[in-house]
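Once you've had a glance at the structure underneath, I'll fire off some questions.
With one protein chain removed, the remaining protein chains of the complex are shown where they sit.
== chain A ==
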Amino acid sequence: MSKKSRSKLWFLVHSWLALPIWFFVLIVCVTGTLAVVSQEIVWLVNPEMRASKPSDDAALLSYDQVVAAIKQAQPQTQVQSIVRPDESHFALEVGVTYPDGRPDKIYVNPYSGIIQGSAPTFNFKGFTRALHGWWLVPFTNGYSWGWYLVSLLGLPLLASLVTGLVVYKRFWKGFFRPTLRIRHGARIFWGDFHRLSGIWSIWFIAVISITGTWFLIEALLSDNQISISSAPVIPVVSRESVPLSADGTAPPQLNLDRAIEIARQQIPGLETSFVSLPGNAYSHLEIGGRGWYPLMFQTATINPYNGEIAASRLLSDRTALEFVTESMRPLHTGDFGGIWIKLIWFFFGLVLSMMVLSGLLIWTKRTALATANAFKRNQKPSREARTSSLLQPSIHRESPEGNL
């Protein structure tokens, strides 16, 4: 095969990768872009989610102080978990249950302990993630088929990146001489746009497609009961270590701040951005937070009666493979370094969405028109029928790819 026809083949492959499913790809890109900043959007819309400082020198409350504040405001409400979001402008998210059996997530001010409100009934963050992640197809037994549908897109995306770089000769020159011709018609503009945004998004498309493909592999592994986890199964608190009480009521449990102190003494550098209270008399208290490597969490599982660390899951416990696989999700979502990383992911998410759209526009402006014309001419058995065949290699017409 000649070099020229091989390039043409690559070009055709590149054109066809997303074309038949362009709208699906576009919506997945757009919802993914929204999902990156979904928490921030809820924050903008919902003042109850904001952590406003009552005064400049206000200090953050400890976990016990937060629990005490909730107990004082709502003595009957039971606290299950407390999450301190990464960014300081977010209020604490506390999982609670009311006496009527309703679970809820409430926003608590981290400085004053005031319950600012409940999470809205419509969970925008959850909805955009469900739409983007599994097309809303419910999970019944194992992964939903919607998850497979979406994560399969990682493969054509990766192939688009590779073929795009192959057909775009000497693409690195585009970094030094960026071209975006505005006055040469829509076809030229969208072509320039597609190439320019493409080269600047190489890293992002690689990250999204590789991590997206990982989601496919993850589902395949899980649905075939293959585990690569090195995390041990933690046994419940033994019957013997739960103290008996003489008066027939629950024995005192360690308070949260004390448990955190004990854990931190034994695990230097353990951050505690979330606390999950024991689920029953025989279950543990779990605390955790990000380690020095911001893409992964470290946790400690603590006996709530004597403070003994039943288990811990630290960065050093992970295998090399787990370092890679557990990094996949934060790399995909951009949720590992605060608002600026999220905004970068959001921006490139928009660019990627525009690339799907511009790819389609290029195709309609070129191939589709040419095909449609050729088709029309076919209906008249005149001399045009013979010339119509000249339109077939339409990728050559007035396009930079014609120089292939």
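By our rule, contacts are C-beta pairs under 8 Å (C-beta built on N, C-alpha and C of every residue); 3 or more make two chains touch, one makes a residue touch a chain; residues count from 1.
By definition in this document, contacts and distances are computed from a predicted model.
With the options "Tricarboxylic transport membrane protein", "Thiamine pyrophosphate-binding protein", "RNA polymerase subunit sigma-24" or "Iron chelate uptake ABC transporter family permease subunit" in hand, the undepicted chain maps to the protein name "Thiamine pyrophosphate-binding protein" (source: UniProt). Within the complete assembly, A:131 is the residue of A:61, A:115 or A:131 that touches the hidden chain. Although one chain is not displayed, chain A still touches it through residues 19-24, 27, 78, 80, 97-104, 121, 123, 126-127, 130-131, 135-138, 140-142, 146, 149, 223, 225, 236, 239, 242, 244-245, 247-251, 279-283, 363, 368, 371-372, 375, 378-381.
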